[in-house]
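Of the protein chains in this complex, one is absent; all others appear in place.
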Amino acid sequence: MKRLLLALVLVLPLLSGCTKKENEIVIGEYDSLTGSDATFGLSTNKGVRMAMDEINATGGIKGKKVSIITLDDQGKNEEAAAATTRLITQNQVVAIIGGVASGRSKAAAPIAQSHKVPFVSPASTNPDVTKIGDYVFRVCFIDPFQGLVMAKFATENLKLKKAAILRDVKNDYSVGLADVFAAEFQKRGGEIVADLSYQAGDIDFKAQLTQIRSKNPDGIYIPGYYTEVGLIAQQTRQLGIKVPLMGGDGWDSDKLSEIGKEAVNGNYYSNHYTTESSDPAVTEFIKKFKAKYNETPDSMAALGYDATKILLAALERAPDLSGKAIRDELAKTKDFPGVTGKITLNENRDAVKSAVIIQVDGTKRKFITTITP
Amino acid sequence: MKFLKAPLLAIIALAALGLIFNFGLNAYFQLILLFAAVNCLMSMSLNLVNGYTGQFSLGHAGFMALGAYFSAYANTHWDLLPESVQAVEYFIYALGGGLLAAFAGLLVGLPSLRLKGDYLAIVTLGFGEIIRVALLNMDFLGGPRGYSGIPGFGSFLFSFIFASVWLVICFFTIWRVMHSTYGRGFLSVREDEIAAEAMGINTTSMKVRAFVLSSFFAGVAGSLFAHFTNFINPSSFTFLQSVNAVIMVVLGGMGSMTGSIVAAIFITVLPEALRPLQDLTGVDLRMVIYSLSLILVMILRPQGLFGDLELSDMWRKYVRRSS
Partner (left out) sequence: MQDFIQHIINGVSLGSIYALIALGYTMVYGILKMINFAHSDVYMVGAFAAYYFARFLGIENNPGIATLITLLVVAMVCCSLLGLAIERLAYRPLRKAPKLNILITAIGVSLFLEYSGQVVFGADPKVFPEVMKDFVLFKIGDVELKSFDITVLLVSVIAMLALEFLIFKTKIGRAMRAVSSNASVASLLGVNPDRIIAFTFIVGSSLAGVGSVLVGMKYPKIDPLMGMMIGLKAFVAAVLGGIGNVGGAVLGALIMGLSEEMVVAYLSSTYRDAFAFGILIIILIFRPAGLLGKYSVEKV
């Protein structure tokens, strides 16, 4: 009898939550709030929530309050698929903001596509994600572009001849950037002298770095996340390697300098925006973010914010709240003044925008140059 | 043909159930049901090794990965049969994935099953990790990007029937094996290896047989998983996935087929059932509750939910007690 009760208690919550409130627009979001990618998921979530609070403070959309339901995917593909299905069928959300990792987007977006619910990914950079269907959008640039930007910068501005690559083999983002960088760098006459890998979660990289040191490169491309790059930079300097390190937007966090200390100074990474920008969209965002969360936003937070803003703008413009109407308005997004640049969604539903190269200098992020596609 | 009666009846019953679910449930519950079916296959097959034979395998996810990748590759690259009989083709590929996993199980099992207890656990864990690392580095399988665009069944009903067929095959195969001479051999290995050996049972060969059969169904489970999610990447097949399978077996009761099924459904549903809690607390406490309840179940009911009894035994006991 006790067990029967227990089973009932466990099944009841599943059945609840089917009701839909009348004067509310519900948007769904899934993200890694726990698990090994949680730090990025939580960051994105902060950006999303901030955008939500702003719109509700100014009266919502079409006189209705906008609310958001965030579900956790624990960093697992099948959880992301289940969460998306739940958002669509149980909570009947009008649109979905996806998580960070491309892998999870590939598992979740087909579901949104088949239910004809618009899906906006803040930071899934794998080119295949938006090929899933015409309801899938993203507001970040794709892997090939970032790799390209860095290769261009390395050969033209830094005048590097020999580069080494240290990639995170567990992470599709890192592998994507590294592949494109290698191809482009060689096309521009450079030479890749070493291409080694690590796995996210490692703490010792000296074996790889000693190997790289023996090849004497002019620069090392490390397209990983700041969680590892801080330690890598430190160990690079400890081994006496003094060449510049380069990376992608995964570097963008205050924690990079806290972990890597002076070792990360003077290194370059490509990013969506610069905090030195005088663009009111950016300064306003940083000010508000600091006031709300008491920390500097990283690129994930900025992308989450932009994704939400673009979605909300489309909701405002759409004649009704059907998936089709929202999708059509999303596709029309043009020159949207986002934090991460002027965002235009092209016919492949990818964001077209320029990238900036940033140099790390203590807690400051020095703007070096803008590279347009 | 008498021996086919029960399985056929089971398939028909499950198909009828599927038809009801097809109209009675929304897509969310349907998806959870499909994941539960995959987990049932995983736990039933692992039960053969961990529950019945008393060996300790921590690498089940590796075999699942092999089946999943084989099916994914076969379905996107080969075209054996015409469109109209696609389900048959899926079935053949699932069989192929299972056979590949079984072969890997043989390769792993032959040398390592001489080891005992925790050492065996570590070796199987090691093999599971090796398979995952290898998959990460195979570019033609997508590496960390994974394998997307795996064709699915299109509708829940077909998926469910396909899963049911495999569930029934798995259940009855293991059931029949356990009630044959081999099954007695497996049990004797679990109860007392030395005594079994003294009785003339080749214990290593028994263990390998159990292991190979178990790997086969893990491969099939992987194949189903690939069809249901339409996307796989190596991070779906980590050490934690293997642990999850072991948890299901122990929770259900070592050596109880129906126990494994109930536990697999329970473990799949619990995290989903706890989702609404997140609205109340603001943070995701699901895994905290999950792990706490795991510890509590182990302490309060160490033999698992069912012990080594089956659902039918429990029912009989219940009837006897109440009369």
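Chains: A and B, in written order; residue numbering restarts at 1 for each.
Following the convention adopted for this analysis, contacts are C-beta pairs under 8 Å (C-beta built on N, C-alpha and C of every residue); 3 or more make two chains touch, one makes a residue touch a chain.
This one's a predicted model, so the numbers in the text were calculated from it and none came from an experiment.
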item	value
Absent-chain contact - pick from B:Phe127, B:Phe171, B:Phe211 or B:Phe237	B:Phe127
Which residue of B:Val168, B:Ala210 or B:Val250 touches the chain not shown here	B:Val250
From A:Lys76, A:Arg138 or A:Arg213, residue that would touch the chain that is not displayed	A:Arg213
Which residue of A:Gly28, A:Gly230 or A:Gly341 touches the chain not shown here	A:Gly230
Absent-chain interface as seen on subunit A, which is shown	33-34, 36, 38-39, 41-43, 169, 196-199, 201-204, 206-208, 210-211, 213-214, 227, 230-231, 234, 238-240, 255, 258-259
Positions on subunit B contacted by the hidden chain, ascending	50, 56, 111-112, 114-119, 121-123, 125-127, 129-130, 133-134, 136-137, 193-195, 198, 239, 243, 246-247, 250-251, 254, 283-285, 287-288, 290-292, 294-295, 298-299, 302
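FYI, only the chains that are shown with their structure count from here on.
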item	value
For subunit A paired with subunit B, centre-to-centre distance based on mean C-alpha positions, whole Å	34
Touch list for subunit B against partner subunit A, complex	26-29, 31-32, 35, 136-137, 143-146, 148, 225, 229-236, 269-279, 283-284, 286-287
Residues of subunit A defined as touching subunit B within the complex	10-11, 13-14, 16-17, 33-34, 69-72, 74-79, 81-83, 85-86, 88-90, 102-103, 106-107, 110-111, 115, 126, 128, 132, 169-172, 174-176
